[in-house]
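Removed: one protein chain of the complex. Kept in place: all other protein chains.
Take a look at chain A:
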Amino acid sequence: MSPELEKCPRSLLVCEKSNFLNEKSQHDIHVSKHNFNYKISVLMPECGILPANISSVINSFSPYYLVRDLPVYELLEESFLESLVKKGNFNALSYNTKIDEDNSIALLSSGQLILSLDKDTYEQLGLEGRPSLYNHRKAMRFVVTLDLTDKSLTPGTKRYQRVLSSLKDRLPLRYDFFFTKYNTGADEDKTLHKLLSQYSYKEHKPAVSHHTLKEIPCPTLYPSDIQGKTLSCDPHHFLEWLGAVNLDISCENAADSFLSTYVCPEPQSSVSQALLCTVTGFISPENVFVLLQELRQYFDERRFTPWVSLTVHGFMDSGENFYNLVYFKNQDYWLHMATGAQDGCPP
């Protein structure tokens, strides 16, 4: 067998242990950096119904809009820039574009507009960018990053005019976009609606679903043992089990079942019920942060379960696309991040 076949593309699971009360804790930075969230699932063992405070937070997640055929230059439009982009808390992502096949556009809440373009589009558009890190022999993919909050890109400057003319005249790019905003005032809403009304759009609210699982075995996790050496179970197995629970895959490993041989990792204990709550949609990182804070207060009342898990999934074709937080009673937390073969190790 050739030597290359023996090496599988590597995947990396980074596990970090810290405490929320620790000043150097990076959980807030990590949440805010993970800009585009598609699905959040919360698993609470020994819990029957969703506590009222968490339920109200989830129901107050901001709505998201799907706009069809929006030209990209509209994101640079003056009043739009002033009200929504510069104030922060506005996210946009192009819809139905695959990042490794065609052009993808993303607007982050920090005010950065990122265009991930294939070679032909990049050369036709004429904006300055750099080759992507995921290139093979020849550079086929380029990334153009425009910091819209930067002084050089304020409306009226030469650079702004150039960018606007490239996107408007030289190569008018139009895509379907997802928009979401967080905690914006009435003025900003008015500007957003003025823009949206010129194109066909639809407002959606993130879809929430609850599921109470009865009599399931649950892995035991101790905050001090993140590697799973003695008291807790191994993190790979834990995440695999978590995925199986989310997808409703049976973990009984019955002898006559050919479909699934997943088992609950050892050590385990049986719980009478567990609550799985899933929220799907285009969710802004600020909303995730509010939910995270609310979950921390879950342990303030006396609870039976020693741990609660929050999994956040990003979009399928991005590089590192999910992270998992496990909370414990003593405000300790574990953060698991998974990366694919080509990505670097997350800090």
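Some observations on this one:
In this text, a residue touches a chain if its C-beta (ideal position, glycine included) is under 8 Å from a C-beta of that chain, and two chains touch if they have at least 3 such contacts; residues count from 1.
Rule of thumb we're sticking to: contacts and distances are computed from a predicted model.
Looking at the choices "Phospholipid:diacylglycerol acyltransferase 2", "mannitol dehydrogenase", "Integrator complex subunit 4" or "Ribonuclease P protein subunit p30", the name in the UniProt record of the chain not drawn here is "Ribonuclease P protein subunit p30".
Across the entire complex, the residue among A:Y73, A:Y134, A:Y199 or A:Y222 in touch with the chain not shown is A:Y134. Only one residue from A:S32, A:S55 or A:T97 touches the chain missing from this view: A:T97. Looking at chain A, the residues touching the absent chain are 2, 4-5, 9, 96-98, 100-102, 118-119, 134, 136-138, 140-141, 176, 341.
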